[in-house]
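Every protein chain except one is present and positioned as in the full complex.
For reference, chains read A and B in written order, and residue numbers begin at 1 within each chain.
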Amino acid sequence: MSIEVDHIRKTYGTFEALQDVSLRIESGELVALLGPSGSGKTTLLRIIAGLDVPDSGTIRLNDEDATNSKARDRQVGFVFQHYALFRHLTVFENVAFGLRLRPKATRPSEEDIRGRVRKLLELIQLDWLGDRYPNQLSGGQRQRVALARALAVEPRVLLLDEPFGALDAKVRKELRRWLRRLHDELHVASVFVTHDQEEALEVADRVAIMNHGRIEQVGTPIEVYDNPASAFVYQFLGDVNLFHGRPEAAEAAAATIGYVRPYELDVARHSGATNGAVVASIRHIASAGPVVRLELMREDNGSSLDAEISRDRYRELALSVGDKVEVTPRNLRTFPSAHIS
Amino acid sequence: MSTAALPLSAPTVRVVKRDPLPVQLGLTALALLAMGLFIVLPLVAVFVQAFAKGLEGYRSAVQSPETRSAIYLSLLTVGVAVPLNTVFGMAAAWAVTKFQFRGKNILVTLIDIPFGVSPVISGLIYVLVFGAQGWFGEWFSDHDIQIIFAVPGIILATTFVTFPFVARELISLMESQGTDEEEAALVLGASGWQMFWKITLPNIKWGLLYGVVLCTARALGEFGAVSVVSGHIRGETNTLPLHVEILYNEYNYSGAFAVASLLSVIAVISLALKKFLEHKTGLESQ
Partner (left out) sequence: MGACSTRSTRLGNRLHTFKRPSILPGFWPAFGYTAIYLSLIVLVPLSAIFFKTATSSWEHIWTVVTSPQVVASYRLSFGASLAAGGVSVAVGFLVAWVLVRYEFPGKALVDALVDLPFALPTAVAGIALTSLYTENGWIGQYLAPLGIKVAFTPLGVIVALTFIGLPFVIRSVQPVLADADQELEEAASSLGATRWQIFTLVIFPLIRPALLTGFALAFARALGEYGSVIFIAGNLPMKTEITPLLIVTKLEQYDYAGATAIAAALLITSFILLLGINVLQRRTRKFLEPA
């Protein structure tokens, strides 16, 4: 089932949470809403679920206008950031909740309910925890129960609000891969909200990057990473160095700002001659890990730069703190009226 | 983009010893003495004096028709005032904790007003409204309905005095629980009532009971407000605390303390319940 939001606006008092947001998510697609806190991504997700009401705009589920339909009628599965498990019900009853609510005519038999819940618990690999209460579970387990509960009602779309936000790094990585596989099996449209660009780029089919209540760019992970539409998108997807103009074009320095990723800086020992390269001195070296990080200070204007070089290159150059190096950006980007906010 | 590493020097931590044992023992002894003198001794005195004329005297005081009618009236008062305030408490807590609206803080402050009003004034206001010279006094007396110096006045005054208990308890509990679970229920297909009965009510049941216990204890024991509106008609408008006063003023001390002991037992039970429920609501608000 597809999801379409069309020119959605939402304000809280004077705060504009969403300003004219449009987005279409096809059936079977997994889309990440990525952005800093306050960018409106959770509000958008809640509006799709029917948990919030937009000031104006249209929501279409499966190409039918659902703007005015209630949350309970939208058949969405929603996973809350803090899981919102029913604290007085067991894991089993939490998952069964949505099925037990149904009117007699459409409610599955008790046997069917038990069977379906058991299957879901097996799916999340927690069938042995059915009798526990939510407060007896770990964060990762709660997360999976919340997902199973959302899936029990066979939703047409699956919405997840910061699904891995409260988990530690290792569990996070495991769960997001598992979510990807699960999504592929379910054939629903899924949207998840995150502020972690690594998570979004790894898991999603497409990423919508949000800022100040607007969608800055939508595209596949490769598209948004390689062809960022704005300075904001560029800096949000990874570490950035700012170049204020080029040494030889001093008069243009105030107008242009160049952006370059730390691994896109070529570093060489300073030869003495100025051949267009930026000269900087090394202030700190972090050599543990797959790449070596150099913290540099530009000689000409005192601003700092981060560079990442391979271990081989580092050994070859035999750098140490205080050494002077020449830095050449391999891939300098500029954006029209570029502001990083 | 690059943040300078902050210099962090490990502080030399000297482990603080707890207060020296003599200080601990001395202060504990002093505190226990103060608690004993100020709080426990009066309670003990009630029970000792209650049996000053032996078991027989106790029994006759407790079983007298006047005591019985006082018990009946007290229970009637509780039976009306507590459910009224409980329903109100749930409605108020639902509106205040699950929604954002203007003037919310003012509403919460207004709900607390009865706690800040002298019991005597709590009674007086109903005399002013319903008394012979009051706003509606004439209308009611024309229709032969008596509110002041009668049972309705007692119930009204008690309702006023115990007004905030349930609301206050539920507001702080539901505030901490947020709206996530209710929203989850709605997304899963619950109707408003299903959400309330299956999610909200089970989540607040201990806190609700806690508020009801406090409300009941106070309703049973209220003296000042009820004293002003009751008219002290024996066997008719006497609640248990008023009956204690009458017996006491008639120098029937053992009788007064015997009836007082009944109220004290209820007070102790409510304390025990309170402790138990505090533990339970502590779990609820996690």
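The rule is short, and it goes like this: a contact is a pair of C-beta atoms (placed from the backbone, for glycine too) under 8 Å apart; a residue touches a chain by one contact, two chains touch by 3 or more.
Everything quoted here is computed from the prediction, not taken from an experiment.
Q: Looking at the full complex, which residue from B:67, B:177, B:203 or B:270 touches the chain that isn't shown here?
A: B:270
Q: Tell me which of B:58, B:140 or B:257 is the one touching the absent chain.
A: Of these options, the touching residue for the absent chain is B:257.
Q: Where does chain B touch the missing chain, residue by residue?
A: These residues of chain B touch the chain that is not shown: 11-16, 18-19, 24, 27-28, 30-32, 34-35, 37-43, 45-46, 49, 84, 87-88, 91-92, 94-96, 98-102, 107, 109-114, 116-121, 124-129, 131, 133-135, 156, 159-160, 163, 179, 182-183, 186, 192, 195-196, 217, 220-224, 227-228, 240-242, 244-245, 248, 253, 256-257, 260, 263-264, 267-268, 270-272, 274-275.
Q: If you put the missing chain back, which residues of chain A would it touch?
A: 12, 50-53, 70-71
Please note the rule applied: only the chains that are shown with their structure count from here on.
Q: How many angstrom between the C-alpha centroids of chain B and chain A?
A: 50
Q: Give every residue of chain A touching chain B within the complex, in rising order.
A: Result: residues 49-51, 70-72, 74, 76-78, 80, 82, 84-88, 97-98, 101-102, 135, 149-150, 152-153, 239-242, 284, 295, 304-306 of chain A touch chain B.
Q: Help me check something: in the complex, which residues belonging to chain B touch chain A?
A: 1-2, 5, 180-181, 183-191, 194, 198-199, 202-203, 284, 286
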